[in-house]
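Reading through the structure tokens given below for one structure.
After this line comes subunit A, so read on.
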Amino acid sequence: MEQLLLLIFLPLVGAIITAFAGKSAKIVSTVFSVVSLVLALVIAGNFIPNASTQFEVNLPWIADLGINFHAGIDGISMLVVLLTNLLVPIIILSSYNHEYKNPAAFYALILFMQCGLLLVFTALDAFLFYIGWEAALIPIYFICAIWGGKDRIRINMKFFVYTIAGSLFMLMGIIYLYLQNPAHNFDIQAFYALNLDSAQQGWIFWAFFIAFAIKMPVFPFHTWQPDTYTAAPTQGTMLLSGIMLKMGIYGVIRWLLPIVPAGVHDWGQIAIILSIIGIVYASLIAFTQKDAKRLVAYSSIAHVGLISAGIFAFNQQGMQGAMVQMLSHGINVVGLFFVLDIIFSRVKTNKIEELGGIAKVAPQLALTFLIIVLGTVALPGTNGFIGEFLLLIGVYNYGIWAAAIAGLTIIFGAVYMLRMYQNVMLGETNSLTITFTDIKGTEKLVLYTICALIIVLGVYPKPILHLTEASVQHLLEQVNQKLNTVN
Partner candidate 1 sequence: MTIEQLIWLVPLLPFLGFVINGLGRNSLSKGLVGIIGSGVIFASFIISVVIFFSLQGDTQKSHEVFLFDWISAGALHIPLSFLVDPLSSIMLLIITGIGFLIHLYSTSYMHGDAGFGKFFSYLNLFVFFMLLLVLGSNYIVMFIGWEGVGLCSYLLIGFWYTNSAYASAAKKAFVMNRIGDLGFLLGVFLIFTTFGSVEFAKVFPQAANMLPGNDTLVLITILLFIGACGKSAQLPLFTWLPDAMAGPTPVSALIHAATMVTAGIYMIARSSVLFDLAPLTQHIIAVVGAATALIAAIIALTQTDIKKVLAYSTVSQLGYMFLGLGVGAYTGSFFHVLTHAFFKALLFLGAGSVIHAMHHEQDMRHMGGLRKKLPVTFLTMLIGTIAIAGLPPFSGFFSKDEILAHAFQASPILWGIGVLTAFLTAFYMFRMMFLTFSGKYRGTHHEESHLHESPTAMTFPLIILAVLAAIGGVINLPHVFGGNEWLAHWLSGAGVAQHELELSHSTEYSLMGVSVAAAVIALLYAYTRYVKGARVPVADEAPRSALAKLSYNKFYLDEIYDFLITKPLDALSKFFYRIIDNKFIDGIVNGLGWSTNEASKGIRLLQSGNVGFYIFMMVFGIIALLAYTFYYI
Partner candidate 2 sequence: MENLFTQAAGVPLNHYIYLSAIIFSIGVIGVLTRRNAIVIFMSVELMLNAVNLLLTAFSVHNNDPSGQVFVFFIMALAAAEVAVGLAIIVMVYRNTKSVDINVLNRLKW
Partner candidate 3 sequence: MSTQVFYFVATLSIIFSLMVIFAKNPIHSVLYLILTFFTFTVHYVLLNAQFLAVVNFIVYMGAIMVLFLFVLMLLNLNKETEPSKSPLIKIVGVIAGGCLVVTLIGSLKSASITSPLILKNPGLGLVENLGKELFGPFLLPFELSSLLLLAAMVGAVLLSKRDEVEA
């Protein structure tokens, strides 16, 4: 129990200390994030991979409103917690070649956000979940809006209002559930046990789904995303795409499926259709993007679409695939954005057409970038394959046409990713890239770590699958059981 509290609040402590650390904020935040990672690994080590919730904490918080500080970790949580605590140090390290003005605030906000994210991923109380949900949003808003690029103010405002719009409707849904709950509290188990009719479940489904869909984002709620990713500072983009996006996915798994199975049963079709449209649509758009960051942003929409489709397909393969893919996508997309950041920091552009020939002058960057690209296009032997493969099987079990259309992602992904790789890295150097220097120092460390993770997870994904298997299975059984009693 102490471990979990420590896990959640260590980043917060780190954030506060970092805020006053002045020039050494970079180091302080690195230390804290690494310690958090170690702590997460220790917890993962002590974690018994079964369906039970472990390290549970249940403290009264706002008793009059039935709100408790109730948190715990099961397999699914463990995975995202690991992802968060793994990516935050990587993201912080990736900022080492930047000199942000006012670094104390920058790093403090990152750690603050980490705390919010961990709250989201461990909360077993809907109110706590909501608090974490918003608490993660504020820092990223500031990170993006203070240190972002062109037109950042308008873009981030849109992002902020858009996402919070979704979450407010979710809050409405949460309140509804709370009122329906005879015990008048926000406990997740109590929510699971509710007996709502299918009309009620339908409403709750939409209230929650829109919040999650905006966060992920699922077509057609995605238009904030490319702009935001493009305008945000790279570390912000990494946080957004690497971790924050998983909040939506996690939310669906933890808060949508088990609470309103009948709603999912009735409306999940639409969710799948939207997800699949999103896959093809975003992939197609990625074809002709001129800005590499924007291209990756659209690719992210496509990938998330597949994850979402896999979840709503609602079977073991799809679910497990979503688990692996959450991790994989987090790692890969952070890698992609980091490479683009390295390029941008050297030549001040991410325009695909202006680049080229970098492989010739920076072979190590080219190699790591290639591995990351391959991971993204789901080549067997990389982490991306495990996830996409399982997801596609999951979708396939739902419907062969769904899988055939969703499967286009493996073709389209190759098209736009390789196009980008070719135009950026291959060909002859031009006046811009001729002076390009290869990666060094922390850049190397980060990229090699990412590449190692990509390959290791691709070759031996079993630990991850094992970690979540029992929880996923439990979830499926629970939902199916509930679904049977409703019908």
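Picked so that all candidates are chains of the complex that A comes from, given by their letters.
The rule is simple: a residue touches a chain if its C-beta (ideal position, glycine included) is under 8 Å from a C-beta of that chain, and two chains touch if they have at least 3 such contacts; residues count from 1.
Predicted model only: the values in this text are computed from it and were never measured.
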Out of 1, 2 or 3, which chain touches subunit A when the complex is considered as a whole?
1
Which residues of subunit A touch candidate 1 in their complex?
158, 161-162, 220, 222-224, 281, 284-289, 315-317, 319-321, 356-357, 359-360, 374, 379-381, 385-386, 389-390, 392-393, 396-397, 400, 403-404, 407-408, 410-411, 414-415, 418-419, 422, 425-429, 460-462, 465, 469, 473
